[in-house]
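Coming up: chain A.
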Amino acid sequence: MPAYKSGLMRSADDNAVYNARIPHMRASSSRFALAAWLFALMLIHAPLLLANDWRVPEEQLARKIAAATGPGAIALDVVNRSSLSRADVEEIRRGLMTELAALGVRLVNADQAAATVQITLSENLQNYVWAAEIQLGNNEASVVMVDMRRSSLTAVERPASPLIIHKTLLWTDENRILDVALVNGGPQHMVVLEPESVVLFKFQDGRWQQEQSLPLSHSRPWPRDLRGRLALRKDHLFDAYLPGIFCRSTAAAPLGINCYESDDPWPLGTDPSGLSAFFAPTRNLFTGALSPGIEKQTTVKAFYSAALLPRDKYKLWIFATVDGQVHLLDGVTDQTAAKLGWGSDLASVRSGCGLGWQLLVAGDGDGAGETVKAFEIADREPIAVSPPAEFGGGITALWTDSDGTGAIAVSQNSGTGKYEAYRLSITCSQ
Partner candidate 1 sequence: MRPTGFPLLVVSSLLWAVSAGAGTRPHYGGTLDVQMQAAPVSLDPSDSNQLDCRNLFGLLFDTLISLDEQGGPEPALATSWQSEPGNQRWRLFLRRGVTFQDGAPVTPDAAAASLRKANPTWKVFSEGEAIIIERDSPAPNLPAELTLPRNSIVKREGGKISGTGPFAVSLWDPGKRLSLTARDDYWNGRAFLNAIEVEMGKNLREQMISFDLGKAQVIEVAPEQAHRANAEGRRVDSSAPVELLALVFGHDPQLPDDGRQRQALALSIDRESMNTVVLQGGGEPAGGLLPNWMTGYGFLFPAALNLAQARQVRSEIPHTTSWTLGYDPADPTAHVIAERIALNARDAGLGIQITSGTGADLRLVRIPLISIDPQIALGELAAGLGLSQPKFASSSVDDLYSAENKLLQSQRVIPLLHLRMAYGVSNTVKHWRTGRDGNWRLANVWLAAEKP
Partner candidate 2 sequence: MIFRRKLLAVFALTVLVSVAAVAWSISSLTRRAFEKASEERTAALVAQFRREFNRRGEEVARRVGTIAGSEGTTRMALALSHGSPDYSAYLNEARSVADNQQLDFLEFVDGQGTIISSAQSPAKFGYKESLIPMSAIPKDAFLKQEDLPDVAALGLFAVRELTLGEKPLFVVGGRRIDKDFLASLELPAGMRAMFYQNLGVGFSPLFLIDSIGSASSSLHSMGARSGAWSCA
């Protein structure tokens, strides 16, 4: 794996910052443009990702059939018992007819045929199975079959809701994705936090290409429902927070990572000097101890996630506690909002629309997956301000992204089992 080139950074003597952000650049429009561009790229590549090549099994099966029937006239019937679409079945039928014709087998009606062949397109857990039952005259029927691996289909980006939440697929992986951070610059980079490594990607030739994988060292087994957080830094690329472990990327090239056991609190917001909270090293929750605290409030009930909604004169923090409640802390009061029915994952996004900041909340959808919806809290009552953005499975992570203008949502697709990382952004409805 090539070491990361420092040429992309300013020289180390200049207090080099890895792909420093251009502070005065309007974040929301650049984010929107990126999201739209990625969306368009995904749409272009989706058909290619989804297409299957049937020629090989068609050829194999046709050859086996021809070996049994010999060149002559057969009656052919194709039956589908698999999950193949009608279009695929038709394509396969045509392909088989072509291959059989190339082998000298003529296709005729049943009353003119010397043999009847029924092909059944079936499947098992791993493969498509195509079986041909060949009846030659009054002989006992013979069976030939072929199989081919079923391709796992990449999730296709569904058109984002035309209303408020835009969802852009960033990455799909069989490994659990804990967090994703996008690093601006030319070319753009993406950091993906996984249980055993941090993987760096570069956007090149229209797609993300893996550049480097940095293994994480940990002596204890990870707890179930593993969570992790990435924080982009100025003086080095990133920090990674995992239960009981803290990892920091090296400041100088070649890029590396140092991990050590630590109970350092995790940042809850995007400001490194802002509020942090201690994460239980053997669990999937924050203990409730805050650092430094929300003014005088230094503890809260154990919680799963928290989000910041800045107000003019104070900061309102929202905590999704493990008992299913939502706590609103402003440095003075701790107000409980019960029976909201929200999920455990919250993140806040600065959109510039409405009140400026919205709360993204994960919850159940109608289908197999969860949804994320945006809320505003004008006073202390949450009001939904968007229709739900749907996912193909349960949400496993929801974090505000590094500059606060969007959020990273990770869900596990209930169909494929793969983890899908999205960037969520909010645009004002017209």
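The working rule: contacts are C-beta pairs under 8 Å (C-beta built on N, C-alpha and C of every residue); 3 or more make two chains touch, one makes a residue touch a chain; residues count from 1.
Basis for inclusion: all candidates are chains of the complex that A comes from, given by their letters.
For clarity, every value in this text was computed on a predicted model and none was experimentally measured.
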{"item": "Numbered candidate touching chain A, per complex, among 1 or 2", "value": "1"}
{"item": "List of chain A residues in touch with candidate 1 within their complex", "value": "81, 120, 122-129, 131, 133, 143-147, 219, 221-226, 282-285, 304, 322-324, 339-345, 354, 362-364, 370-371, 373, 375, 382-388, 394-395, 417, 429"}
